[in-house]
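The chains shown are only part of the set, and none of them has been moved.
Chain lettering (A and B) follows the sequence in which the chains are written, and residue indices restart at 1 in each chain.
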Amino acid sequence: MDVELNEDQTMLQEMTRRFLEDRSPIAALRRLVDGGEGFDREVWRQAAELGWVALFVPEENGGIAESAQGVADAAIVAEELGRVVFSGPFLSTCVVAFAIAQSGSEAQRAEWLPGLAAGETLASWCFAGPGTKAGVRAGSVSASRRGDGHVLDGIAAYAEYAEAADLLLVTAQGVQGLSQFVLPAGTAGITVEPMDAMDLGRSLARVRFEGVVAGPEALLGDAGKADEAFERQLQAALVLHCAETVGVTDRAFEFTLEWVNERHAFGRPIGSYQALKHRLADHVMQLEGAKAAAAHAARAVQAGAPDAAIAVSVAKSQCGRSATEIIRDCLQMHGGIGLTWEHDIHFYLRRAVSNEMLWGSPAVHHERLSRLAGI
Amino acid sequence: MENTAEAPTGERRTSEHLDTDEQRAFRLKAREYMAANLPPRIPGQPANSFEDLELVALDRQIQKKLYDGGLGGYVGITVPEEYGGLGLDRRFEDIFFEEAEPYRLPWHYGNAVVIVLPCLLAHGTEEQKKKYIPRILSGEHLWAQLLSEPSGGSDLAGVLTRAEKRGDEWVLNGSKVWTSGGHVSDMGLCLARSDPTVRKHAGLTMFLVDMHQPGMSVHPIRLVRGGSDFCQEFLDDVIVPDCDVLGDVNDGWTVARTQLNSERAGMARGWHYGLRRAEASAHIEISRRYARLAEELGVSGDADARQLIGEAIVLDAVYDLTSKRAATGARNGALPPTIGMVTSLLSARTSIDRTALMSALAGPVGVAGSPGGDGPDIGMDRVVTHRIGGGTLEMQLNLVSERHLGLPREPGSDRDVPFNQLRHNATPKLAG
């Protein structure tokens, strides 16, 4: 994705790809789905050992975050995950680890980070509301002061792997502003309702908060002052999300290219027909656009650049729309076989469409960009 | 859009005032008999869905009822009497469909009456017509088309299924795919390669195949979304007697052309006769789905959502008006018959565009929702938006540009080469 990877990053990429080809190829997803399972915990633990979450965790809490490349490196991993339509709590766990590492007290960091880094603790990030514009703003859960703590009420939707999570990071709206809370999954008043998701490799849930009591030990950072921290988390999450989408698209495009070179119709490879060629040329153009936007977003967020907020929205719109459009047409180019359950491409397209709309649809990011443009 | 029954129009328009005495008598007979014997048309009920075995069984009964009641079965009115039809002119058929509007018709016989029947009439021996046509009209035989193959759906003349002559019968081996209702059909129209040493269009023969024989194994295909009414067949020494060759040996492509043209003509006309309402009188009706969806999604007041819905309304209406105009124009000669290809292309494009609009409207709600809710369906519509029936989009675009617009064909590279010297694709197994 990025054309300026350093040696370590190239190694990380190769290692991740080899691990996934070996332990979590697309055939593994098919088996998980047919078996009615969500994801493979053993694979996840091994992956954690490779340092996937540790990228966000400081050394003293069991991580390797001194590399100062956390987001950019994790984006490399995310892109590889996309290529195999990986099923597992990578994104949510990373963002929660990032949040606790950045805003947590020493006690919170010591309590949660080692488990997250080791793949033993799973986390879910709860912030989005349930509507059509969900994905970039928090506020569907409210926090009201009670004693030295807060009471939380409301619904967070599209929470990834909440069903499996040990830990929830909740962003809630109070009278003074946003606050964030770290809560064990079993906290009284929390109900997790699994959602029916078209992406068969991603567990999503609605999390209902009913009079949930969050003590001071659960508060992450200062009460009512989490707006900036939330935006940083969102940016980091969008970088990973976009990188993943690029991987999904890249891989589907790759095997479609193989297919059109190999499949013959009327005595010629179908890839020699100009109509397909021109469509594929447009697709690679959009894909290059997605790669450029995603790579720039990773760099901008990593560096805390002034255009980071713009960069992630540009990337989210470009990656999301191009993924759906490209893979939809790749499926088309496969003819009828692309519509069968037996072919892999539907897993790619399911994730593409799903990623286009989660974490802010293109429309949501276009609106955000207008706002960032001062309009 | 084409595959569910529409509600009968509130105010029915008939051409009753034009009836001759004979026509009037036929109309009254049909009206009375249908009222007594046919089930009502239920809006939203699938027109054909071979997965729904009860519905298939119901259609078998309806077809039989229509035949037994002297109405010629479904579409038997213009078929000559010696083949079980009524031998009447098209005006009587129009009357039939006017009167049938409130009732379900046996739409699962679409393949049989729209495609197989014209092929039998055009290419069948007297013996074949007398044997097979009455069984279609009486409801005894459901037919399937055994045409596409897993090695290549678009290149229909490139079929690999082999037919070898042994004594006075033929032995067929190979695989067919995308067969609607293969698992419930009694007979199949099957194109196979009888001579691989000549150029590809020249070595084909068309067979009438008994689907109920041991060499024929039929497997429903699981599609992305779950089941389907498509099947893949494996032909393992399937036997066809000499008398069931349709048309001449090695002249199967001539029959296939009739078959394809009949299918296209059927699509131009609205595929299943009488499935749509009368053409000229139709007004644009905006689907109530949009208002309901906007309400459910809570976006009724959003300017951008209203744009998407407005656009979807235009898509729907334009598709509807275009296909009605095409049907009228093809019938009165104002438009060439190839206009049906344009309608067919528009149908594909419309569904691609509509699913994109609905997906944009629903955003995340369209990709995940409460179990059993219809949220994720909106997202999934984007996955399955392309169609298998009617050929790939690419073939439709070729057809429209070459046949309808008359643009030059691609320089062909495989038309004049002996078939066994061409490169062929592997034959994947599509059924799980």
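The rule is simple: contacts are C-beta pairs under 8 Å (C-beta built on N, C-alpha and C of every residue); 3 or more make two chains touch, one makes a residue touch a chain.
Given the structure is predicted, the values throughout are model-derived calculations rather than measurements.
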Overall stoichiometry - one representative per chain kind is placed in view: A x2, B x2
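We take it that only the chains that are shown with their structure count from here on.
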Separation of chain A from chain B, taking each centre as the mean of its C-alpha atoms, in whole Å: 43
Contact footprint of chain B on chain A as seen in their complex: 128, 130-135, 157-158, 193-199, 204, 206, 263-268, 273, 275-276, 324, 328, 331-332, 335-342, 346, 349-350, 353-354, 356-358, 361-364
Chain A partner contacts - residues on chain B that touch it in the complex: 148, 150, 152-155, 158, 177-178, 221-224, 226, 297-299, 304-305, 352, 359-373, 375-376, 379-380, 382-386, 388, 392-394, 397, 410, 412-414, 417, 422-425, 428-432
